[in-house]
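These notes concern the structure reproduced below.
As you look at this complex, bear in mind that one protein chain is not there, while each of the others sits in place.
Chain IDs A, B and C follow the sequence of writing; residue 1 opens each chain.
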Amino acid sequence: MSEENISTGRDSLWSKSRRKLMRDRAGVAAMIVVGVYGLIAILVYLGLIGENWSTLGEEGFGGMSSEHWFGTNINGQDIFSRAIQGIKTAFEVGLVVAVTATAIGGILGAIAGYFHRTIIDEVIMWLYGCIDAIPFYLFVAAVAFSLKGTELQPWGMHIAMIATFWSSTCRIVRGEVIKIRGLEYIQAAKAVGVGPLTIVRRHVMPNTTHILLVQSTIAFVGAIKSEVILTFLGLGVVDGVSWGTMLSESTSDVLRGHFGNFLGASGFLFVLVIAFNMFADALQDALDPKKVSS
Amino acid sequence: MRGISPPRSHLMMLFRTINLVTCLASVLLLTTCKRPFSDRAQDLSVFRFSENGAPVTMDPVQSATQYANLMTTSIYDQLYEYKYLARPYELKPRLAEAMPEVSEDGLTYTYRIKKGILFADNECFPAGKGREVTANDFVYSMRRLFDPKARSQGAWLWQGKIKGLDEWKEEGADYSKSIEGLKALDDYTIQIILNKPFPQLTYTFAMGFSSVTPREAVEYYGKEFGLNPVGSGPYKLKSFSTKKAILVRNENYREEIFSLEEEGYDPKTQSGFGLERLEGKKLPIMDTTEVYFMEESMTRWNSLNKGTEIHFGGIPTELTHMVAEELNPLVLKPKYAEKFTAMNLPDLGTVYLYLNMSDPKIGHHSDPEQNRRNLLLRKAISAAYDWPQRSRRFYNGTAALFPGTIPPGLDGYDEAFTPEMTEPDYEKAKAYLKEGGWNADNLPVLDYNGTASVQNKQMYEQFRGWMEKIGYPRKKIPYVSFATFGDFNKAVKQRNCTLIGMAWGLDYPDAENVLQLFYGPNGSPGSNSSNFNDPAYNEMFEKSVVMQPGPERTEIYKKLNQIIIDDVPAVCGISRNTPFIWHKNVVFLPSRNPHGSLFKYALVFDESDDQ
Amino acid sequence: MSESTSKPVLSIQDLVVEFKTEAGLIRALDGVSFDVQEGEALGIVGESGCGKSVTALSILKLIPSPPGRIAGGSIKLDDIDVVNQPDDEMRKVRGSLASMIFQEPMTALNPVFTIGNQMVEIIRVHQKVSKAEAKRQAIEMLRTVNIESPEQRIDQYPHELSGGMRQRVMIAMALSCSPKLLIADEPTTALDVTVQAQVMEEINRLQREMNMGLILITHDLGVIAESCTRVVVMYCGKIIEMAETEELFRNPRHPYTRGLLDSIPRIREKKLETLPIIEGMVPDLANLPKGCRFADRCPKAEDHCRESEPPLEDTESGGKVACFIPN
Partner (left out) sequence: METLQFALRKLLYSVPLLFGVTFISFFLMVYHGPDLTYTILGKNPTPEQIAEVHRELGYDQPFLKRYFLFLKEIITFDFGSSISSGEKVSSILKKSVPVSFMVALPAFILSNALGIILALYAANHRGKKNDKIIMVMAAGGMSVSFLMVVIAFQIMFCTSYGLVDWFPVQGWISPPPDYPDATTGEILYYYWYYYWSHVTVPTLASVFVALGYNTRFFRAVIVEELNKDYVRTARAYGVSNRKIMIKHVLKNALIPISTRIIITIPFVIIAGNLVVEKFFGIPGVGLVTYDAITNGDLPIVKAVVTSTAVLYVIALILTDIVYKMIDPRTSYNQ
């Protein structure tokens, strides 16, 4: 999907979208916030900041201070550092799930749409129909369990989310591809003997990119939010810290009157998710050629 | 909904409507805020007890949990029981007439049971009338523990100990065959012949596992026998759900009168509980005992505070500082002291961090040099382990701290031990590591295993923090989590875990029960989760188990305990205290597994009578 | 302005309608003025986007707001000041005093209600009658627009009718409360050619019979020629020419009008020649040129055409034109 593959007509659509996005002030602000988070995630990943998240303090449940901005937890660990660590975890979960799920959904959706009304389409539709019929959390629990004892165990949560998140992308891409497939120029390309793979690559893929982009932002947010719940249920992040582990800890903290974990984790989570949601909205507006400002 | 009028008012109207609805709802709730049954005079014939977990079944052979044991010991008779008030725990006859007659060689035990004891009336009996309990019922019940169909959780207690019983199981558990070591000599006499001496045998007959069960009931109820228990105890089960069980007086129950002296009353430590009121009362005192199973500590606490919804509960750890003036010993704040009585109940058990000795990274090693280095590593871990901090942060600072595996109060505990001995010494730990040539690069990866609960993870982080202090790289102590205890247990039983945080509750008050945890042949899937296998320890342990209590055995126990401390197959130890709390007009003294059959002593009295 | 004695049923003065878009504020209508007399049929022509439909919607105050808004001028509908009329007063006007027929009979009817249901609803909005009476009126109205067996048709759903039939239903609905003004916005564009004439004939017949004012919006000059007495030509939100139909066809003043007329294929001519087209593109409403809006495409444009906008001025033949160099 490099630039060369995209015709000049599309190219102008892309640059138009970019211009549209840049004009959306809320969208730009959201993008900056997401960018800052991403930067922090990289710094944490490189071990440059937030490294003292595991150091025990002398006394537990310290209040807010210049040293500990959000106070300390039961183990006297610095909650701010842990919240920062949580950014890294969130990006890791979000990126892995979003990229993989959208890729799988996009590919399967394109295949299903292209082979519309064949057995391949039926099988793919059947597959996501089945996944949709199983309650999400039970499915995740089941996936997590079936991976117990294998090398994939630490990735159980990711795999479970990917296994459920691809279906919505697949459904949308399939619909779009069915529409594109009916278009005249594709029919023409087919008539002159262009192979199906070339058609998918040259015509179908570029026309569904905006869907994939938007879907991956949705999956990113979905993954981050699901992580919190899954960790609370004991199915999520095992090693390290995540906002999910912090919120889980906070359930008993708040009854003792300590709100550091809760405020730290939920503050960081809320800002990231709302920024990402706004960014996704702006992206959707910018990429939708039909949409005029409401 | 018109565009032209000021839009604000519409939004306001919308919100006002929503507001109104919620207000109405809450007003409805508030004005009718009268608690149900709050105007009712207290029902003085019901004791409402609560537990923080529910039994899955009340089949005696599966009564491994404290919750199940409490139920089975109230519904069924065992041969013996613990005195209500004696601390440390002391046995007294229950269904048995007296303490057993033991042969010289300590292998043959004769138990005589009381005559005229009836099972509770139940439809499984002819005409629904409970028949007399005989020695054969006991024999049947013991066999059932070894019957694979019954899925017993308690057979291990007697495994290999009663002559012919294991063979009987292997030959297909045919109830028509006789067993040499387990016989009813007549309707009221039981004879047990052991393969080797087992001085704790009589203790095991106070456990819920050894409840006397009528065969008719097992056969009549089949799979659902566990939900339809039939016994000869003070209570019978009226109804059961995972949230609540109702026990009502067994009308067929024998005449049993409470006596402070017989129950081992100690006025020095037990005078504040109103136990004197019980003197001379016929047991069970209350017609009905309702047991509420409330897993969530906050639910239980709320319920306790709602008046008489429950009489007895616990103080959630999150709230102890709000409720208690002092924690050790427990003193309530005046606001609560007006309404409640409370005490810290020590656990009869200990908490460990097992180090899997079958893991060559850290445990036994065929290469003596590596073996030595591993020992130093274990010693370093033990030296860095901060039990007092663990107690402060997770157990309100009230836990009993001691080195070794034998908790204070048991025969074999070294009186010279002090809690200070469990304090960490990081310098010493580092020295051990240095001595063993360990450094950040060559230290092995140690997986820490536990269930996925928040508290377990916090304890893990605390442990990792201690290890960081002695220079252990953070990444080398990963957490392996399990969604349930069963799953965790499976991994432990399959020797897949390196560091294992676990607790052990004693089955009877004898140090043998904790020392067997390190006896080599008991290795996983047996109870020896550390898979410690030391020939010297094994030999000494084998010697001790066949000994009758006495100074000689005490000495051996102390030596065994010292081996555990020196070889560090487990980092120990701590014994938790749980704060319990109950209404002022209730006379009840909580106790711990294996002490069951507590409900029959409970009394709810009318406070106004006192004034 | 021959019938200047009779009262105009519609009078628009200097109407300005603005839309907020991403490209900024645009003027969809910029100073539009015209009258419609009782019983008169007025045609509005122009390319798409010239403001024809906006004009129609403004008359009934149906401009979607936001983003649109009537920014100036006045609309008098039979003495009612539309611009300042509160919305629910305006509601009473719609369908009864002035009514409208839309282009797409496929989508303009609600697919999930029977046509009877929708007609009855409209009748009952404007008249206090029982359901049964409203239904009787609806059947009567369907009969008036020449729908066969209206008693059965009335219980059918829109998708069960043909395109022409649906448009007749629309007409019946529009006329069910005998409006004084009927606005027909491209009423035949979406129909089969064979049906177009029938429907147009129906509209004309009813307009005459009911003596309504009619505004016929179309880009098809042929339709105008057959149905309208007067024509308004719009370009980029402005009226550029207004004249009696015959006069306009015979002698178009504005170069744009001329261009439009030239692009009509003339069937009578034996040989098919390449039709002349108007060169260039309609300017973007957000970036209008300084002078005449048509200047860039105008074959006759001179320098001053690009400097200032020509005003709409009376012509000697009684029409109006906005051009510095009219024919």
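Keep in mind that, in the parts below, contacts are C-beta pairs under 8 Å (C-beta built on N, C-alpha and C of every residue); 3 or more make two chains touch, one makes a residue touch a chain.
Since the structure is predicted, the reported quantities are computational estimates derived from the model, not experimental observations.
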item	value
Neighbouring displayed chains - absent chain, whole complex	A, B, C
Per the touch definition above, residue among B:83, B:183 or B:244 touching the missing chain	B:244
Residue in contact with the excluded chain [from B:298, B:331 or B:536]	B:298
From C:77, C:161 or C:174, residue that would touch the chain that is not displayed	C:174
Hidden partner chain, touching residue among C:29, C:109, C:221 or C:236	C:109
For subunit B, residues in touch with the removed chain	1-3, 7-8, 10-11, 14, 18, 25, 29-30, 32, 35-37, 40, 43, 46, 48, 56-57, 62, 64, 148, 151, 153-156, 159, 223-227, 241-244, 246, 288, 290, 292, 294-296, 298-299, 302-303, 308-309, 483-487, 489-490, 493, 525-527
Residues belonging to subunit C that touch the chain removed from view	60, 62, 66-67, 87-88, 91-96, 99-100, 102, 104, 107-113, 118, 121-122, 125-126, 157, 159, 170, 173-174
Those residues of subunit A which, in the complete complex, touch the missing chain	126-127, 129-135, 137-139, 141-143, 145-146, 148, 225, 228-229, 232-234, 243-244, 247-248, 250-251, 254-255, 257, 259, 262, 265-266, 269-270, 273-274, 277-278, 281, 294
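Just so it is clear, only the chains that are shown with their structure count from here on.
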item	value
Leading chain pair when contacts are tallied as C-beta pairs	A-B
Approximate Å spacing (C-alpha centroids) for the pair subunit A, subunit B	45
Between subunit B and subunit C, centroid-to-centroid distance (C-alpha), Å	88
Touching two or more other chains - residues of subunit B	none
Partner subunit B, residues of subunit A touching it in the complex	54-56, 60, 73-75, 77, 141, 144-145, 148-149, 234-235, 238-239, 245, 248-249, 251-252, 255-256
Partner subunit A, residues of subunit B touching it in the complex	298, 316-319, 321, 392-394, 451-454, 457-458, 461-462, 464-466, 468-469, 474, 478-481, 483, 487, 496
